[in-house]
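A protein chain is absent from this complex, but the other protein chains hold their places.
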Amino acid sequence: MEYSLFILITPFVLFLLLGLTGHKMKQNVAGIIGTVGMGFAAALSYMVAYQYFFVIGKTAGVFQEMIPVSFEWLRFTEKLHIDLGILLDPISVMMLVVITTVSLMVHLYSLSYMHGEKGFQRYYSFLSLFSFSMLGLVVATNIFQMYIFWELVGVSSYSLIGFYYTKPSAVAASKKAFIVTRFADLGFLIGILILSYYTGTFDFATLTANHAESVVTSMQGLSFMGLSVAAWAMALIFMGGAGKSAMFPLHIWLPDAMEGPTPVSALIHAATMVVAGVYLIARLFPVYIFAAPEVLTLIAYIGAFTALFAAIIAVTQTDIKRVLAFSTISQIAYMMVSLGVSGYGGHDGLGYMASMFHLFTHAFFKALLFLGAGSVIHAVHSNEMKDMGRLHKFMPVSSWTFLIACLAIAGIPPFSGFFSKDEILSAALHHDKLIFFTMLFVAGLTAFYMFRLYFNIFWGKEKAYDSHHKPHESPALMTVPLIILAIYSIFTGFIHFPEFISSDSTPFAAHIEWMHVAIPSIVVALTGIVIAFVLYFKGSEKPVQIAKSLGGFYTATVHKFYLDEVWMFITQSVIFKLICKPIAWFDRHIIDGAMNGLAWTTQKTSASVKGLQSGQVQLYVWVYVIGSLLIAALALFL
Amino acid sequence: MANLIIFICLAIFIVIMSLMAVTSKKILRAATYLLFVLIGTAGLYLLLNFHFLAAVQISVYAGGIVVLFIFAIFLTSNKGDMIDNHNKKRILYGIVAAVAGIAITGFALLKHRFLNYSDNPTIAGDQEMNMKMIGEALMGTEKYQYLLPFEILSVLLLACIIGGILIARKR
Amino acid sequence: MIKMEYYLIVSTLMFFIGVYGFIARKNMLAILISLELILNAVEINFAVFNRYLFPGSMEGMFFTLFGIAITAAETAIAIAIIINVYRNIGSVNVRKINKMKE
Partner (left out) sequence: MNILSLFVLVPVLMILFLFVCKSMQQIRTVMVSGASALMILAVTLTVMFLQERAVSNAEMLFTSSTMWYPSLNIAYAVGVDGISVAMIVLSSIIVFTGVFSSWNMNMAKEYFLWYCLLSVGVFGFFISVDLFTMFMFYEVALIPMYLLIGLWGTGRKEYSAMKLTLMLMGGSAFLLIGILGIYYGSGHSSMNLLEIANNLHIPIEIQRWVFPATFLGFGVLGALFPFHTWSPDGHASAPTAVSMLHAGVLMKLGGYGCFRVAMYLMPEAAHELGWIFLILTGISVVYGAFSAVVQTDLKYINAYSSVSHCGLVLFAILMMNRTAMTGAIMQMLSHGLMTALFFALIGLIYGRTHTRDIREMGGLMKIMPFASVCYVIAGLASLGLPGLSGFVAEMTIFVGSFQHADVFHRILTIAACCSIVITAVYILRTVGKILYGPVQDSHHIGLPDASWYEKVSAVGLIVAITFMGMYPSGASELINNSLMPIIEKLAII
């Protein structure tokens, strides 16, 4: 399957081509080249998936890992070297499909959405760069290759968030996104250093083989500050994942990242890049569960808290992209929880499977939601809910596809979200009741805020639109991707996921637990929808009253619990004013002052000595006489 | 004994004149005092029986150099020939150096016993220096004869004449 | 009897009076006069040492002789310079001769 290499090469070549010569091309040409190239990569991915799952299939009941391409890129020591290669296993193949599909849809959609923007070619070259790096990340054969592409993903995300570079808010958001994730990556890097030092390898295959034997044995009995070294390493690596996947408290960059063009949000900040953290944990799952199970518990709790937290904030946001951003955080937290509560092997690994399943389905319906939001924004030229209402009659396709996505995310059967969320909940139920109930509540909240969004945009009160510029349905280039993604959102739930993906690559049978999980979750979701319907369908005044009655809590929620302010305080006041400024001052005044002081002292000394060299012979004579007399006196009296 | 009295008179005269030469406010007077000092010195040479030396002292110093000084003074003095000695600090410096020097040198002088010392110069060389001997010593090239320094000195003097003219001539 | 030290005391006094004059005076000619005193004191010493310590030889006397000649040369040059300086800056005050310093 060496041809899988072309999945990587195609977007990279596109990036170089569009990046270097794009400004000489016509916009449409550049866009079409990009889209066709991406289509080619997508086709190859589907081929790889088909071949991997159905042609090669299982050996000894297990989907084998394959490394069709690998070469040494940089050698550190005898044992440690960075290889670049392609690792195919069920989750990476699944990711290839997800990424290329969403990416292709976004490419297609952007042809129309970004039409006429300045820097259209640049946009496409960055999209290609992003696709390249994301694909490289998922097929990484070793942890360092993953880190390399991890960073590249960060940079392409930075460039795309800051695409409207003349807008200060976009620049600030891109900077924030990069620095926050970079900070998290520091943890990732240190984690890699610790892990690789003890195990002597970067290789995923070696790390995870035989129940992560290499990690367990090499770090046995080592502890640092009360925690085992393995736990430190894995927690630090999780920190990297938490940064990219926007887990609390590193989630602050994601809402701001919505400053980027909407299709970018769909691709990067909803479907692909932000799940890289989840993917990383999944990739190293055996290491986590065998070497550092306590970290998994931590992941589960952080995930559950983030899910709840983000969902609460999502309820009060009025910028539709921000609602979606918080919903993304919340949904990714679902995946994290699911990994955190998972066991290993067979049905115990339900959580692992569910996490991947949710990742898969979420990618499509969240991309659909963002693209739908983009379509709406395109029509009304605003991100704010208050400028929207009753759009259903103007843009029916957007409305229907949006509804499908909302149903999917709310977990209403038979839409895809129901199946994956259900598996997560049942994994949680068997692991930890507290987490289960939290997640169930979050499911209700999700349904509520998504339908709040839906009703507010497409129903509710009609706003006074400009009569010359009535909102209208988006062109076909934009609606076709919506429809395709809607189809995905409806049907992907029916794929029998445990057949393909499981923690130990051995298929197992999973069934829906109707009594304990499914029915409660459907009921909760429906409750949420009904409340939303009551409050928002007609556009009543009740939401305002409820908000008022909640008082301080509501205000805090609107302000995202003031976390941005806290971060701002830490970065601006603590780091900038209390660390950097004093250091710079210290450097200029103390260190440099000492150096200048040295020069000053020399100068002063010589200036005072210079007085003796007055050019007055008489003084010289005096000194000479006195000097010779002194010598004479010394000779006489000593 | 008479020699001693003459010496004492000469010594007091020389010291006083020296002091006057360096303290006098008027430069022309200072030059005159210098002349007296030089003449006194010539007297010392006579006491020591260096007659030729005394003659040279008077002719070169008193006759040549002091006259030169007086011409120079006439050429350079503008309003009076006052030496405005207002710099107290400098005078103090000078006094310190001079007093210290006299003390240390005097101490060394009096404490020290010279070798080959004869208290009575008359025994060894109390006779007039023979002019013939001086002439031979100046014109010979043997040991203790000084033709070479003599010639070098003459070249030096020539150089001085040329230099003096060159420096002092009007441009 | 005149002891050698007597002569030496006189020359010492003359020497340091000369030193005083050299340091304390401003007029260049006065400085030159002090210089003459110093040289004169030294010459006396040569003659005295010759007479008392090495009565048979004439080195001291010749040294004095050459000394006098060189002093004459030196004075001539010095006075030429002083006159020239005076022409240029109109003063013989040493404190004012600082053109080269600036």
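Labels for the chains are A, B and C, by order of writing; each one numbers its residues from 1.
We take it that a residue touches a chain if its C-beta (ideal position, glycine included) is under 8 Å from a C-beta of that chain, and two chains touch if they have at least 3 such contacts.
Just so it is clear, the model here is predicted, and its values are computed rather than measured.
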Problem set entry | Left-out chain, listing which of the shown chains it touches | A
Exercise. Of the residues listed, A:47, A:155 or A:556, which one is in contact with the missing chain?
Worked result: A:155
For this session: Determine which one of A:583, A:623 or A:636 touches the chain that has been left out.
Result: A:583
Exercise. Of A:44, A:111, A:189 or A:501, which one is in contact with the hidden chain?
Worked result: A:189
Problem set entry | Sole residue of A:63, A:178 or A:536 that reaches the chain not shown, by the stated touch rule | A:178
Exercise. With respect to the chain omitted from the figure, which of A:168, A:396, A:414 or A:627 is a touching residue?
Worked result: A:168
Problem set entry | Hidden partner interface residues of chain A, rising order | 72-77, 80, 82, 144, 147-149, 151-152, 155, 158, 162, 165-168, 171-172, 174-175, 178-179, 182-183, 186, 189-190, 193-194, 196-197, 575-576, 579-581, 583-584, 587, 591-592, 594-596, 599
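The criterion applied here is as follows: only the chains that are shown with their structure count from here on.
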Exercise. Among line, ring, star, complete and other, which one matches the pattern of chain touches?
Worked result: complete
For this session: Just give me the whole-number Å value for how far the CA centre of chain A lies from that of chain C.
Result: 97
Problem set entry | For chain A paired with chain B, centre-to-centre distance based on mean C-alpha positions, whole Å | 103
Problem set entry | Approximate Å spacing (C-alpha centroids) for the pair chain B, chain C | 7
Problem set entry | For chain A, residues that touch 2 or more chains besides their own | 618-619, 622, 625
For this session: Could you list the positions in chain C whose residues touch two or more of the other chains?
Result: 19, 22-24
For this session: Using the touch definition up top, name the residues of chain C that touch chain A in the complex.
Result: 19, 22-24, 31, 94-95, 98, 100-101
Seminar exercise, completed: Per the touch rule, the chain C residues reaching chain B in their complex are 1-10, 12-27, 29-30, 32-34, 36-37, 40, 43-44, 47-48, 51-59, 61-62, 64-66, 68-77, 79-84, 86, 90, 92
Problem set entry | Residues of chain A defined as touching chain B within the complex | 618-619, 622, 625-626, 629, 632-633, 636
